[in-house]
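Just one protein chain is left out here, and the rest sit where they should.
Let's turn to subunit A:
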Amino acid sequence: MNTRAVASLVGTALLISACGGTTKSDVARQQSSAPSAASSSTANPNAPIKQGLKIAFLPKQVNNPYFTIADRGGSDAGKEFGAEVKEVGPSDANASSQVSYINTLVQQKQDAIVISANDPNAVVPALKQAMDAGIKVVSYDSDSGQDGRHLFINQAGAEDLGRTEVQLLAQQIGSKGKIAILSATPNATNQNTWIDFMKDELKKYPDMELVKVAYGNDDDQKSFTETQGLLRSYPDLKGIISPTTVGIAAAARYLSSSSYKGKVKLTGLGTPNQLRKFVKDGTIDGFELWSPGDLGYLAGYAAAALASGQITGAEGEKFKAGRLGEYTVGAKGEVLLGKPTVFTKDNVDEFDF
């Protein structure tokens, strides 16, 4: 009897689909014909920044040193223009956990939300509702879907970052040998874009072979064990690129206490305070990063400029970001922070973040 039930279920389903169900290509067709949303309001570049704006930073994860610094930059900016800035967010870098935070921020009637999206798609419906409620949305660090935000503050051109990291490692290992990448989560928008550019840059180095992309999920312990695993599977590994601050610190900790110290080169994105001792003890020759504090600072100013009506997020608009000077909104609502800095043992002491 049960088999019959199952069979009839499958049969019905097949019948439905035969009569033309909704498939991927149907959706693609609908989307291409849908009109693109355009911002209707007009900008007033001379509008003063409103006092007492409520701006909420929603990082991928709270208690992540990188976001703590970025969000502190945001609250510094807030102090300069008299806004109330706070940081809220989940403690795990999981896709859907940000959505309930967005909903509560809408309830709290914030003036602006500054978000680093864990999953660019999952947050869009909630962000759209926030925008419908009159809240300005700025994404920073990791973009959300384009129709879910007004502006994206890009920390550095993805292409620059991906290519320079490969170049940095190539210098350190003499452009030769097996290398691996220790990334964040498999879906991290940033890391995946950078990795694509890394792979492209690697084509210029025929003697360097990328053997594996490992995922530490931006979790210290997982990143540590993934590094361990990499070296166990590839004992002749020459270098590791970790384009995530959590990953590179965990990898450095493992390498510095192992026999691979100094033999396996490690580079990627990290903060000077986190990696200072590893640069000094020879585990790391050099790594790079933009200033996360500046990123948060710029995102804070962008949010205030939007909420005050100075800009709407359209290409070509200009706004002032305190000590960082004037910025221009680029294509697709992107604002570029600037080029990354390379930190070595010669200059690492000049930075404190």
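Observations
Simple rule for what comes next: contacts are C-beta pairs under 8 Å (C-beta built on N, C-alpha and C of every residue); 3 or more make two chains touch, one makes a residue touch a chain; residues count from 1.
Keep this in mind: contacts and distances are computed from a predicted model.
Only one chain is not pictured, and the protein name UniProt records for it, out of "Autoinducer 2 import system permease protein LsrD", "Sarcosine oxidase subunit alpha family protein", "Sigma-B regulation protein RsbU (Phosphoserine phosphatase)" or "Fe-S oxidoreductase", is "Autoinducer 2 import system permease protein LsrD". Looking at A:Asn187, A:Thr225, A:Ser258 or A:Thr341, the residue that reaches the missing chain in the full complex is A:Asn187. Within subunit A, the residues in touch with the undisplayed chain are 6, 9-10, 12-14, 16-17, 20-28, 30-31, 62-63, 86, 88-92, 94-96, 99-101, 103-104, 106-109, 119-122, 124-125, 145, 185-187, 192, 215.
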